[in-house]
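There's a structure below that I have some questions on.
With one protein chain held back, the other chains of the complex are shown just where they sit.
Showing subunit A:
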Amino acid sequence: MNDFRVLKLLDRLRGVFKRAGVDYEMLRSILQVKLTMDGRRTPTVLGTQKSGQETEGSPLRVQWIYLLLGLMLILFVVPDSNYMLTMSVLFAVVMFMITTTLISDFSSVMLDLRDKNILFSKPVDRRTLNMAKSLHVLIYLVSLTLTLTAPSLVVALFKQGVLFFLIYAVEILLMDGFILVITALLYLLIMRVFDGEKLKDIINYIQIILSIGIAVGYQLVPRLFNMTDLTGSFQPVWWQYFIAPAWFAAPFEVLVGGSRGTEFTVLAVLAVIIPLILLYTYIKLMPLFERSLQKLAEQGAAGKDSGRYPRLLSELLCRDKAEAMFFRFTWAMMRNERDFKLKVYPTVGLSLVLPFIFIFNQVWSSDPAVHTESKAHLFIYLSALLLLTVVQMLRYSASYKGAWIYRTIPLPETAPVYRGMLKAALLRLMLPLFVLESAVFLWLFGARILPDLAAVMLALPLFALICFRVLPPALPFSEKYEAAKQKEFSVSGFVLIFILMGMAGLHYMFTLISPGVYIYLVILAAVNVWAWRAAFPRKGSQSGQIPTLGA
C-alpha cells in the first residue's frame, strides 16, 4: 500500500478534523485502503485501452484524455469579452465530462455495499465514516477537475488577471460539490423509485452516452469554433435560470466584465447559493442514502420478457434443438451479465456514432450532389466493428466457472454452440443498432441507398463469422475477464478491420457499375450460405472438439 500524497496533504488538516469530531487516524486508514483499491480497479472509460500495468496510484489512469480536452478549454478563457457565452460553454463541457465520468467510473465506489458489513460492524462512528466516504469521492472529483481545468486556469491567470483566476478556482470547487450532490440525489431518487437493478442499468446507459460524448466531442469541438462566432451578444432568457453552466458564467460577467443587469446578478448569486443549499441537503440525507443502499443488495425481479421472444426467434432461425438452446442461453446471458454489458455497451455507443463522424462533412455540405450520388453511406460498414468486440467478449464471463457445464452435458459437437451464439449476438446487439443506423442514413441520403443497406445487412453475418474464425475459438462465457488483459487481440483486430474495409471496398466497386449492387447482393447471399455451412460442418471434423477451458 502506498502512502498517498493526498493523505500527506490531508495530514495538515488533522487539527480541523479533530475539532469537527472526526477520528483522524481512522479516517486516514479508511481513505488509504479505499485509494489503494481504486488503483487496482480498471477504469471503464475507454476500457479498451491496455490495462495490464499494475500501477497503484490515483483512481485516474485515463488522465491524458482529460488533459487534452483541458488544452482545448484554453480557447474559451482567451477572449476578453462576452464572458457569459464563453464561460457557459466552458462550464457546460466541464460539467458534462465530470458528471459522466463520475457516474460511469465512480458509481461502484459510491454504491459499494461491502462497506456496510465490513465497516459498520467495527467501532467506527458514523461521522468519521461519512466523512471518509465523502472525502474519498471528493479527492477523486477534484483531481479529475484539476486535470481538466489546469491548463485553462494557468492561461486565465496570465491573460485575464488574478480576479478572474480566483473566481474560476472557487467556482470549480463549487461545481464539484454541485455535481457530487446532484449525482447522489439522483441515485437516491432512482433507488427510492426503482430497484437496484434499474440503477445499474441506468449506469450502463450513462456509459454509452459518455463514449458517444467523447467521440462526438472530439469531432465537434473544433468545428464549433467555425460555426458560432463568439461575438454574438448574450440575451438573458428566462429558462437560463435553470441552466447550471449559466450560473457559473454569470460571476465573470458581473465581476470581470462589469455588466450590471439584474439577470446577471441573480444568476451569479445562484452559482453560490444552490451548491451550498444542496450540500447542506446532502449532509442531512446521508443516513437515508445509506439505508437505501441496502436495496441494491436485493435481487430485483429479472425481467419476464426473456421467455417468449427469444424462444420464437430461436425456433425460426436455428437448425436444430441444440443450436436453439445455445441461442437462448447466449441471449439470456448477454441480457443479464453485468460485466458483459459494461465492456460491450461503450462499444455499442461508439459503433453508433463512428459512421456519422465520417460522413459529417458530407452531410453538412450544401452540395446537392451529396444526396444523389455520394457513396458516403458505405461508412455504415464501420458499425460492424461492434461485432469485433462482441465476438471477442462473448468468451468472457464473471461466472466463467459455470463452464464446467459444457463438459458434463452430452454434447456431441460444438458447432451448434457457436452457431447459436453468433446468431444471438447478431440479433440482439447488431441488428437493432444497424436498423437504427439505417433509419438515420435513409433520412439523410434518401431511399436510393436501400439496396446498399440490404447488402450491408447481408455482409454483417458474414463478418461475424469471419471474426469468429480469425479470433481463437472459445466457448461462450467460459473464460475469466482478467484473462482478457493477457491475451492481446490487437493483431487479429487489425486483420479484421482490414477485412471489413476490404468488404466495404468491394461493395464500392460493385456500385460503380449500374446493377452492381444487386449482383453483390446475390453473391453475398450465396457466400453467406456457403460460409456458414463450411464453418460448421454437420458432423465430426476438428471444430467438433471441445476446446480446453482456459482459466
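Points worth noting:
Definition applied: a residue touches a chain if its C-beta (ideal position, glycine included) is under 8 Å from a C-beta of that chain, and two chains touch if they have at least 3 such contacts; residues count from 1.
The rule we apply is simple: contacts and distances are computed from a predicted model.
UniProt lists the omitted chain of the complex under the protein name "ABC transporter" (options: "Nitrate reductase subunit beta", "ABC transporter", "Histidine kinase" or "Phosphate-specific transport system accessory protein PhoU").
From the set A:R114, A:R260, A:K284 or A:R308, the residue in touch with the chain omitted from the display is A:R114, counting the whole complex. From the options A:D11, A:D125 or A:D339, the residue with contact to the chain not on display is A:D125.
Only one of A:V6, A:M26 or A:M72 touches the chain withheld from this view, namely A:M26.
If you put the missing chain back, the residues of subunit A touching it would be 1, 25-26, 29-30, 32-33, 36-37, 40-41, 114, 116-126, 291.
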